[in-house]
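To start, I am sharing the structure in question, which I have written as structure tokens.
Removed: one protein chain of the complex. Kept in place: all other protein chains.
Naming follows writing order (A and B), and every chain is counted from residue 1.
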Amino acid sequence: MHQPINNDFLQKAIGTPVRRLDALDKASGRAIYIADMKFDGLLYARMIRSSRARARLLQVAVPDLPEGYYFISSKDIPEGGENRLYMITKDWRVFAEDTVRYIGETIGLLVGPDRNVLRDLEREIDISYEDLEPAFTIDEGLAVKGGPIHGEDNIFAEYHLKKGDPDSIFSGSYRIIEDEILTGFQEHAYMEPQGMVGEYKNGKYVITASCQCPYYMRKAVAGILAVDQEDIVVSQAITGGAFGGKEHFPDVIAGPLVVAVHVIRKPVQIVFDRHEDISFTAKRHPSRTRFRTAIDENNRIVGMDIDIAINGGGYQSCSHIVLQRAMFSVNSVYDLPNIRIRGRAVATNTFPSDAFRGFGAPQGIFACEMHMSHLARALGMDDAEFKQQYFVQTGGTTVTNGTIHEEVKLPEMLEKVLKASGYTEKNRLYDREGAAKAVGISFYNHGGGFTGDGEKEIIKARVRVSRDQNHKVTIYVSNVEMGQGFQTTACKVAAKVLGIPLQDVFFQNPDTSVVPNSGPTVASRSMMIVGKLVERAARQLKNTWNDQGAVEAEEDYVQPPGIEWNSTTFQGDAYPAFGWGICAVEVAVDPATAEVETKGIWTVHDIGVPIDDLIVHGQVHGGVIQALGYGSLEKLEVKNGAFLQNTFADYIIPTTMDFPAVESDLVENPYEYGPFGAKGMGELVFDGAAAAYAAAVQKAVDRNICSIPVNPELIMKLRQA
Amino acid sequence: MQHITFILNGEKQVVNADPSSRLLDILRDTLGMTAVKEGCGEGECGACSVLKDGKLVNSCIVPMGSVQGAEITTLEGLRDTAEGENIISAYSDSGAVQCGFCTPGMVMAAAALLRENPEPDEQEIREALSGNLCRCTGYNLLVKGVTLASERGKEKGIWQ
Partner (left out) sequence: MAVSYVPATFEEAVRIRRETGAVPVAGGTDLMVRYRSPAGTLPDFPWPVMFISGLKEMKGLFLEGVELVIKAGTELAVIEHSEIVHPVLREAVRQMAAPALRNLGTLSGNICNASPAGDAVCVLYALGAEVELTSSSRMRRMPIEHFITGPGRTVLKGDELMTAVRIPLHSESASFYRKVGTRKANALSKLSCTGFITVTENRIADMRLALGAVGPVVVRSAELESQCIGMDLNHFRNYKPDLRKQFAERVKPIDDQRSTAEYRKETTLNLIDEFFMLIEKELS
């Protein structure tokens, strides 16, 4: 009944779409996610969490537990084990002890066979606190309100960048235009909530998890039990969306879980319900970016002084790396002279912020794009016209004084977007009519892979590809399929190299006892970096294809030549190659209600070469709509340290009705060191749409927009001002 | 606890359940119908969509007390029919499936729509799927998938 997989891509371009390998299983409901799995003697766990943002933890009074029920806390960590998750740094505690730093911090796990009983027991747990004065905002964190949460000054990280000679510019007498741009929290809202099951099997702790980074998890929890990383096996379950939310955060669940399994030695499941998932998981970092831009008498930018601060919440996790990306992205696609950037990641008593598609870049790019559009308005120019004067070119210099090595196709892309959207004519017409309508535009790029020499020095990816006696090929990597299509695209790469049908290539969900460490599924690196290794391993395999018996090939990461990076001074090529994008959004603002209707969305991206056109367009559509949610609907406020919009009734993500179809176009620009010319794209497609939307509304209501989400409440306020 | 009798995917079922328990839990935990997903438990996301007496409902907010005598269809009961296969393969061929967690609900919503309206336009499709959240696809390809299911289904005479 179902058509077989179409292998046309073997003859035609690799991008020729195939039906995804996982599609039928998922669409028919046969795919088994973590909450669907059956385990003998399964116990359930409820997380017992802090209800206070900052307090001394005086006492945790647990009622007498019936037989077969357990309360697991820091006291259960075995001797020699640490009450710390080893993420990037070892700061996030497995269980709170003595103090709590944010609402939702794990205090213990309540474990047992009957979920109704667990719920009743949970209510009887009585936790007493002595409240301390919390700091919630970036400013409160910087002011060390209530005393330091981290170090002396609440600064998780502070970095400085300099390009050109900003000091001479800012001591001069240029016209200075100042700006402050704010972005808020964002919830990942993957449709499958966080979940995992821990077991003790054959002397090993086996965690089956909805996650992005099996090897990260292994590393994060081994030290808690004082065991070798090899004693922890992480096996990825089919993952129902992640977007960065299943990068580090699952470690926060896995930590207490392995302690429970250590004590109980039975399978234990933790699956969050939606309310828990919104209230008590990491979010995108809120940011505040201040600009002071020097303009000369010809209305040209001669220097920019930028100060970025992001809210890291109660623990550092990866805030310093997110901050780096925000800083490296804060000049977007422009080659501007004389830049000074200060960045700070600030500790507060909100839920720790963590990875989210874009990883700091969306914040940096939104700030830059809005500021540039404010400059254009101040100088009486159109956004697109003003911004394109500063487009970086091949050989141009980045904010880290690195070089753009690749061909920059922005002018060609701009032409396409202008044509498709009717940007110029529509804006002229709407302006003349005085209609509250406009087309906004944004420009953005995203470096693929880890920053600088991270791939070479930290990750050191390895992949293995094997061929069995029956000439079936299996790809062994630690990167996961989480919806983005990597399973299919990785198999396409191998199939294309080997000239065999896609049906003969297999890719299993990674299990750390089986696959080599090809690194985490993050940073838009899976296809560009790991896919390249798959391509190379497949080529190697091809040479031994006719050998007897099973054969296999391994490949290790090699840094492309010509990349210079100093990881202490942050000087050089932060990324080997970039994806590029332009987005235009047309809006109409309702005069009475300030509701915005989005009339059209147009994008053009340069992602090198698409490995599958349909998968790429799917990523574009999904990323753009998620970014439009970020820019318009997804308000997430903190009140007394708790997220106020903590259900899907109140945390508003886009439905089918909120935005029209995205018209997505690509320009090809093969990247020599990517598989078949592919570059990273998973995050790129998120980076720009919020700014295009805000710029459109800004034009329509003729007021500067400095923050997202741009909701009717904000627009109403701006109109009154 | 009470005996509750209903038809599940064409077969009579008698379960002993508290009438206030959620249909979703009974389907998933007691009857093993794991194609029905829990995305929110509050009626907002549609991942738990099933048909009750032929109508699309969110099983996470249907109490078993409302199921007595009803006819329930889950994706398990639809996927091997011509109607179900048509939608499943149309979504799959359109690139409408990414992480897949919303997809079973999207299949049920499309089935409910196409039964009533075998040739929906884009707006009608968007309305019919408006209670089903998807965070991955941005909905474009889902809408295309329903259109494809409509075209193919018409050729095959599925709704005659």
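Criterion: contacts are C-beta pairs under 8 Å (C-beta built on N, C-alpha and C of every residue); 3 or more make two chains touch, one makes a residue touch a chain.
Note that the coordinates shown come from a computational prediction; the quantities given were computed from them, not determined experimentally.
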item: Hidden partner chain, touching residue among A:N116, A:N202 or A:Q548; value: A:N116
item: Touch list for chain B against the chain that is not drawn; value: 2, 4, 18-22, 24-25, 29, 38, 41-44, 46, 49, 52, 55-58, 60-63, 65-66, 68-70, 109, 112, 127-128, 130-132
item: Residue ranges of chain A at the interface with the undisplayed chain; value: 35, 44, 46, 115-116, 119, 271, 273, 591-595, 633, 637, 644-645, 649-650, 652, 654-658, 712-713, 716-717, 720
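Keep in mind that, in the parts below, only the chains that are shown with their structure count from here on.
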item: Rounded Å distance between chain A and chain B, as computed from the means of their C-alpha atoms; value: 30
item: Residue numbers on chain A that touch chain B, as the complex places them; value: 1-3, 17, 19-20, 22-33, 35-36, 188-193, 238-243, 273-275, 482-485, 614-615, 617-618, 620-626, 647-649, 653-657, 659, 661-662
item: Of all residues in chain B, those that touch chain A in their complex; value: 28, 34-42, 44-45, 47, 74-76, 79, 82, 84-85, 87-89, 91-104, 107, 122, 125-127, 129-143
